[in-house]
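The structure appears right after this line, and notes come after that.
Missing here: one protein chain of the complex. Every other protein chain is in place.
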Amino acid sequence: MRALVLTVNRLAWFVPTLLGLLAITFTISHLIPADPIAFIAGDNATAEQIAALKAKFGVDKPIPVQLWNYVLGVAQGDFGVSLYTQRPIVDDLVGRLPATLELAFVSIVASAILGIPLGVLAAVRRNSWLDHALRVFTVSGLAIAAFWLAILFQLLFAMRLGWTPLQGRVDGWGPDVITGFFLIDSAVAGDWGVFRDVVAHMILPAVTLGFPAMATVMRFTRAGVLDAINSNYVDYQLAMGVPHRVVIWRYVLRNALIGTVTQLGLILGNLIANAVVVEAVFDWPGLGLYAVNSILQSDYNAIMGFTLVIGAVFIIANLLVDVTHGLIDPRESH
Amino acid sequence: MATFRFLLRKLAADRTAALGALIVVLLVAVAIAAPVLSTHPEDVTEFHPPERLLGPSGDHYFGTDRMGSDVYSRILFGARITISIAVIAIGVSVLIGVPVGLVAGYYRNWASDALMRVSDIFLAVPQIVLAIAIAQTLGPSIENVILALSATYWPFWARLVYAETRSALNETYVEASIALGASPWRVMLLHVLPNISSSLIVRTTIGMGGTILTAAVLGFLGLGPPAPSPEWGRTIAESREFLPEAWWYATAPGLAIFLVVMGFNLLGDGLRDILDPRTRRSTDG
Partner (left out) sequence: MRLFDHSPRLVRLAAAAVLAAGAAVAAPAQAGGKFIFANSSAYDTLDPHAIFDVGRVASRINLYDGLMRWFDNPPHLEPWLAEKVDISDDGLTYTFTLRDAKFHDGSPVEASDVAYSIDRILEMKKGAYSLFEGTVAPGSTKAPDAKTVVFTLSKPSAIFLATVPEIHVVNEELVRANEADGDLGTAWLSKNDAGSGSFRLTRYDPAIGWQATRFEDHFFGWDMVEDPLDTIEFRTVVEINSRVLGLMNGDFHGTDGYLPQDQVKRLAASENVVVDEQESMRIFYSIIHNGRPPMNDVNFRKALSYSFDYDGFIDNILSGSVARDPVPLPNNMWGAPADVEGYTYDLEKAKEHLAMVKEEVREITLGALAGYGQTEQAAALLQNGLNKIGIESKIVSETWPVASGKMRDEEQMYDPLFLWKSTYYADPNNWLGEMYACEQIGARNNSWYCNEEVDALLSEARTSTDQALRKANYEKANRLLMEDAAGIFVYNTKWFGPFNKDVKGVRFSPIGNGQEMRWVSMD
């Protein structure tokens, strides 16, 4: 019941939060000193040319009118036109979303697959050399600058050793788009050459993004397992003669997982933040790279669109986390 | 004073936290003593084109950069930039966030709701995304990086202080002093604030690491101080063009960032164990 109330409450705040975010991004973008219009008009533009373009993009109108037009547009799924590419921003964002989601998904799954068992291991063998080694590893994961790690990986694995491609998502045009997830699309098409190529391109960015995520997963799994092990309930179960292993896997792990799921929001936030620069380093054609290119073009319409979409993705993800949490954690539902 | 000594003793007992504290102290020392410790202090503003991109040697510990300047010396001076950005940005965030949190936590009316809603909106997006948008808008400079970081980080403190204030108000002695007619300011400053100072210290220490990383990202994206600033993130961005040959150029500043952030994180972890038992990381089981 409480989970339901929580969910409804969260949902009710979704729209106002987005509107607030929109107001913030709009305010920020209109402090802008750049003149993107002069840029689109080109190197040799004249004053009339620029004035004509300003009228075309509606930036000659008063600020409140522009804000109102923008809100109306967003409500209809129209984020305006990129000042640089002159295509609808929503097309660009939608076109690039699958690349980011695929990368984020692979990174999270990989970090969970590796992070949860390692976290349990560290907890079960706490204070062993393994625990200490893993702790250094987790602390490093959260202290390393993702863009630097990305560059080091490129330097070592792509430039020096030549084991992986340096950058990009696929060599050339990639598989025919069905879902936009190249791993799935190439597998569906049965094109295993492309599939291998996609995997090869994905390794370095996914490891770079997954490393801090894995560190977080490990950290919270370990803490969750330890808390559970030390709880009275476990003592009771052990006293009742339930085998140690069964207690760990049935009860302790479940509780530890709950702890990790609660942190998914945090992990996702971290992941998206890192994705901006990691995509830029690997030239991964997702939202992050789009944002960085927009920065270089001072394309503030595009940056606003990016911020809103990331905000929405993030809010929705947190909502899902809350709901999942309510479902798997018995304490929440009472 | 007694609490401070207690803190020190506790820190010394926790080996990793002590290591963190040591790194942080070293960083501050290096930043202050940069002109003495660096081998080529003039290289922050002076360039020697004929000596560009030399590998590490006895004369240039970390080699030279694209302008022929000593990378080691520039990294030491970069520490000054990093520290000032992080300290000022966090300082401003605390100065905004703490009063907002206190007031919103103390009063229960529409205004406090509104304040918290605004901070929620800021927290709805990963910090770096908003910081990029702001820094991009204002133009690349140290001041604007600080502004962008402060504008995006204050809600963390507002949220924390808000929650802590609400729970402190339920404490018997606070209730008692309100009942005895203490003014709101008196209650906030004398009763609530001291009560929440330990979580504040922990949060601030860990926040330093995050802020330094975010500042480095801004520098890397070209939104930080312009050339020829020795800012670490910018130095890494500059170096990419010269890979794989000039590997030292990219490696050294990244290591510096890593060490410093690691120092703050270890220290923060240790402080949390000592000051904030509720969220203990349970090392000792």
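Order as written gives the chain letters A and B; numbering starts at 1 within each chain.
In this section, contacts are C-beta pairs under 8 Å (C-beta built on N, C-alpha and C of every residue); 3 or more make two chains touch, one makes a residue touch a chain.
Everything numeric here is computed off the predicted structure, so don't read it as measured data.
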Given B:Ala12, B:Leu95 or B:Ala227, the residue that touches the chain left out of view is B:Ala227
In the whole complex, of A:Leu19, A:Ala52 or A:Val124, the residue touching the missing chain would be A:Ala52
Out of A:Ala104, A:Ala158 or A:Val247, which touches the unshown chain?
A:Ala158
Across the whole complex, list the residues on chain B that are touched by the chain not included here.
45-47, 49-50, 52-53, 66-68, 139-141, 222, 226-228, 238, 240-245
Residue by residue, what part of chain A touches the chain that was omitted?
33-49, 52-53, 84-87, 92, 95-96, 154, 158-159, 166-168, 171-174, 283, 285, 293, 295-299
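Throughout what follows, only the chains that are shown with their structure count from here on.
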Can you check how far apart chain A and chain B are, centre to centre, with Cα atoms defining each centre and the answer in Å?
23
In their shared complex, at which residues does chain A touch chain B?
13, 16-17, 20-21, 24-25, 28-29, 31-33, 126-127, 135, 139-140, 142-145, 147-149, 151-152, 154-155, 159-160, 219, 222-223, 226-227, 229-230, 269-270, 272-273, 276-277, 280, 291-292, 295-296, 298, 300, 303-304, 306-307, 310-311, 314-315
Touch list for chain B against partner chain A, complex:
16, 117-118, 120-122, 124-130, 132-134, 136-139, 209, 213-214, 216-217, 220-223, 233, 236, 240, 243-244, 247, 250-251, 253-254, 257-258, 261-262, 265-266, 269, 281-285
